[in-house]
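Read through the structure below, which is laid out as structure tokens, and then see the notes.
With one protein chain held back, the other chains of the complex are shown just where they sit.
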Amino acid sequence: MNLSLSPLVELLFFPGGLVLLASGLVYEFVDRKLVARFQNRIGPRWFQPLADVIKLLAKEEVIPAGVVKGLFIFLPIVALTSILTAALYVPMFGLKPAFSFPGDLVVTVYLLSLMTLCIGLAGANTEDRFSLVGATRALTQMFSYEAPFLLALLGPAIALGTWNIGQINSAAGNNLWFIIAQPFGFIAAVIGLMGKLELPPFDAPEAETEIVAGALTEYSGRGLALFRIGRDVELVIGLTLIASFYLGGLANPLDFLWKTLILLLVTAALQSLFARLRIDQTVGLWWRIGSIMVLLQLLAVVVGRLIAPLIPFLSSGG
Amino acid sequence: MGAEKKPEKFVVSIGPQHPALKEPGHFEFAVEGEIVTSATARLGFVHRGMEKGTESRTWVQNLYLMERVCGICSAVHAMAYAQGVEKLAKVEVPPRARAIRQLIAELERIHSHLLWLGVAAHEGGFDTLFMLSWRDRETVMDLLEAITGNRVNYSANVLGGVKIDIDEVKSAAILKGMDFLEERTRHYMKVVTEDETFLGRTRKIGTMTLEQALRLGSVGPTGRASGVPYDVRVDAPYAAYQDFPVNIVTDTAGDLEARFVVRIKELYESYRVIRELVDHMPAGELTTRIPRRIQEGEVVSRVEAPRGELFYFLKSNGTDMPERIKVRTPSLCNWGSILATAVGHRLADMPMILAGIDPCFSCNDRMILVKRGNDQTVWTWEDLRRYGIEYYK
Amino acid sequence: MDIDQKLQAGAEIVKEWVISTSNPEVNRVDLVVAPENLKKAVAAMLDSQWGYLSAITGLDHPEYLTDETGVKKVDPDRGNLELLYHFSGGAAVLTLRVTLPYSEAVIDSICDIDMAAQLYEREAAELFGIEFRGAPSTDHLVLPDDWPVGVYPLRKAFTGLKKES
Partner (left out) sequence: MTIGSMLGDIVNSFFKRPATGRYPFVRTEAPEDLRGKVVWNPETCTGCGLCVKDCPSQALELFTLDKAAKRYVMLYHMDCCTYCAQCEVSCRSKSIYLTNDEWELASTSRTPFEVYYGREEDVQKVLEPEPQGEPDLSPESKTE
């Protein structure tokens, strides 16, 4: 928490850069292994995600006919960059965020959605039907989960009166855990994260039995590898955000490890528990249930803040 | 969708390398947004010329060729063929052999239906159900392996009877396996009829009314889910179905959920009839002698494959090779039902609807003889490479 | 249910077009009809709800030539094709048979009265070279798209494609 490193080291190695990429691969492995165990399989060996990425990086990148070439090459880089940038504002590994300013929560959430935007653009860039359908689905889905997810993260922010992730993190540790104070917000945040990462049951944008690999069908080699790493890192960031907001903050690396792993266990179980939702079902679910749930939660928080001075007990949670 | 030049029709073509079904078939769905407005199919990618191939093989060799029409329902193909040849040769098969044939066929039905359950769940993105139902399917696969010696293409049939026998140990193993599977299947029935997320993908999807089903000539569980009361096992009993009858399972809903329900209820029937078969297995010989040259004649042999009525037409010219063998597989009958019910549904439902009839492409398509033996033309890697380069020039 | 009665009932439906009748098996009756009457007979069978069209089987009956060395060979130009329309009703199978000479291998399509027949017809069309008048689609179904025109693999004269190059 109080460690201070030189900015260059922070950017390139820790907590940004290499270590972040490595942790993304580790978390992907844990996720795949957990899902496999839930399905009574052995699952991949520990180096599998790394092997996948190395294989993809070593492969030739095929640029299909009919795409805007610059965009095709540029999009994976933008996606990964935005995700890595987002990591700098988040208390990764339970350490103090590398950078922080008032309101960085909004920037972080924005950077996280850039990934989906890039995937959508990448799909629309090609002429492939699967990519086009996948892109439309990815963007449709983004518009449905984005609002509830943001609102879910705003709950603790409003309750604590700050939009700075670092401050929320440290304040969350001193308060009643928000998972108890704002359970609906927590559920919306977890499910929103699964929607963001297109994990089952929200994997309609990349449903392999219908549209092959969705928006990324035409990607191979380096581009695909970058998108994949980006998504892995997004998983770590998302887990960190939710853990720091709702699970009482991340005070040290150990805290980070057990809280995010517990969260990962929950998401892995949810992944294996449901059938894939059709895109119309996903959208319906989010707007009908998700948004209303979170809005009510937010209303409760605001009302709680207004009446908090009157009842000392509520001031801790909202 | 700016990349698409023609605004009137946006066609999503799926296959031949199909993302969902691990077999080649080509489909074109014209979509408006996500809604499918028309559908066409192109088959024949695995046409292997088996019907032609039979004309240059002996009656005995053809048994194994016909068994390989389909990898999943191999035993029923062999059985239909063997029964046809036995009818042509006017040979009576001993009762024990008939009972064992039925036993293998029913075990195969269990394996096929459980396989389908997993595949259909996978199409719906329900991978846990897929994995677990296939895990449980291993029970019946292991049983078949222990009984016949092969996991697929069991080759249990021989012209005039069966090759394998069921002893005490195997009977006990079968009964134990059936108990386990029955318990699991009852659980899966609960999952597919009660789980809200899965029902969202199956209920009122791909609905086919009774009139449609009759008009389109649907057979097997697909037809029975719409209320078409055809089941060769009941209508025209063969093997030992006369002595160990099964009940016909139908449903009226006609949607995907009904297809799940019908198949799972058929599994219950199979478990029951297998227990009866094992408990009351008739004693006696396993084979009877059959001539190598089959007298002239034409017969029709029909059996109920896991996917529906399997139709064999055999014509002999008095030699040791057949004159003509016609195979009409159940999947062929059910294609019409897909193309007709696809319209108006979402693209996301297409894999489920496709899988709903339990299609089997290798059954539909039966060419290309790979010659081997004395006049073999074995293709080396270099030949293949050159052919590939030529082909894609 | 009595199979004989069922078969008789079936034969009764189409009797006005039947040329000859035979019983090859206990549960079967074969009825030969003229090609021009086939569609009417099929329509009558389907309307009567006697059963359903199970399959269409093609058969090739070539004439044989004997060349100077005494070897019997298939004459690719003379011979007959036969189409068998199998109807199944319970255990009974009723078959309508039509014979078409090579020179005039054309018959009315029955796709407009039974959609399910389309795949059977297309298979027979490609493998035997029978033209179905009024068929909704004549695209290749089972054979490759570059299959040579006029080569029908299930005719007895076909022994394999010659290797090019």
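Just so it is clear, A, B and C label the chains in written order, and each chain counts residues from 1 on its own.
Methods note: a contact is a pair of C-beta atoms (placed from the backbone, for glycine too) under 8 Å apart; a residue touches a chain by one contact, two chains touch by 3 or more.
Remember, it's a predicted structure, so these values are computed and weren't measured experimentally.
Trainee: Identify the visible chains that the left-out chain touches across the whole complex.
Mentor: The omitted chain makes contact with A, B across the full complex.
Trainee: For the chain not shown, which residue from B:V91, B:A146 or B:L175 touches it across the whole complex?
Mentor: B:A146
Trainee: Which of these, B:E28, B:E182, B:D195 or B:E276, touches the one chain of the complex that we don't see?
Mentor: That would be B:D195, which touches the missing chain.
Trainee: Out of A:S131, A:T209, A:T240 or A:S272, point to the residue that touches the absent chain in the complete complex.
Mentor: That would be A:S272, which touches the missing chain.
Trainee: Taking the full complex into account, what residues of chain A touch the chain not shown?
Mentor: Where chain A meets the chain not shown: residues 36-43, 269, 272-274.
Trainee: If you put the missing chain back, which residues of chain B would it touch?
Mentor: 57-58, 60-65, 67, 128-129, 132, 135, 138, 142, 145-150, 153, 155, 158, 163-164, 187, 190-191, 194-197, 287, 372-374
Following the convention adopted for this analysis, only the chains that are shown with their structure count from here on.
Trainee: State the chain with the largest centre-to-centre distance from chain A, centres being mean CA positions.
Mentor: Using the mean of the C-alpha atoms as each chain's centre, the farthest one from chain A is C.
Trainee: Could you tell me which chain's Cα centre is nearest to the average position of every protein Cα atom shown?
Mentor: Most central by this criterion: B.
Trainee: Give, as an integer number of Å, the spacing between the C-alpha centres of chain C and chain B.
Mentor: Distance between chain centres: 25 Å.
Trainee: With centres defined as the mean C-alpha position, give me the chain A-chain C separation in Å.
Mentor: The mean C-alpha positions of chain A and chain C differ by 62 Å.
Trainee: Identify all positions of chain A at which a residue touches two or more other chains, and write them in rising order.
Mentor: In chain A, no residue touches two or more other chains.
Trainee: Which stretch or stretches of chain A touch chain B in the complex?
Mentor: Going by the criterion above, the answer is residues 38-41, 66, 124-127, 129-130, 132-133, 136, 200-201, 203-204, 207-212, 272-281.
Trainee: Could you pull out which chain B residues touch chain C in their complex?
Mentor: 42-44, 47, 49, 51-52, 55, 87, 214-217, 230, 235-236, 297-300, 302, 309, 311, 313, 315, 324, 326, 328, 332-333, 335-336, 340, 364-365, 367
Trainee: Quick check: in the complex, which residue numbers of chain C touch chain B?
Mentor: For chain C paired with chain B, touching residues are 24-25, 27-28, 52-55, 57-60, 84, 86, 88, 90-91, 93, 95, 114-120, 127, 139-144, 153-154, 156, 158.
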